[in-house]
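A single protein chain has been removed from this complex, and every other one stays in its place.
== chain A ==
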Amino acid sequence: MTEETKWLTEQLDRLAQQQPDFTNRAFWLALERVVAEQDRRTEQLGGEVDGRTWSPDRW
C-alpha cells in the first residue's frame, strides 16, 4: 500500500466513524475498498507498462 493510500484510508475510516447514519457510514467504508482497488490496479498497470517497455523481444 502506498503512503497516499494509507493516508486516504485513515481519512476515510475517520470520516466513516463520524457518520451517525448507517448508510452514510457504509458509503465511506465502501469508498475505502475502491481506493484499495485503485492502488492495486495502478501497481498492476504500472508493472505491465514496465514489463512491456523492457521486454527483451523489443531490444
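Please note the rule applied: a residue touches a chain if its C-beta (ideal position, glycine included) is under 8 Å from a C-beta of that chain, and two chains touch if they have at least 3 such contacts; residues count from 1.
To be clear about the criterion, contacts and distances are computed from a predicted model.
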Just go with whichever of "histidine kinase", "ABC transporter permease", "Ribose transport system ATP-binding protein" or "NADPH-quinone reductase (Modulator of drug activity B)" UniProt uses as the name of the absent chain.
"NADPH-quinone reductase (Modulator of drug activity B)"
Which chain A residues would touch the chain omitted from the figure, given the whole complex?
4, 8, 11-12, 14-15, 18, 22-31, 34-35, 37-38, 41-42, 45-46, 48-49, 52-53
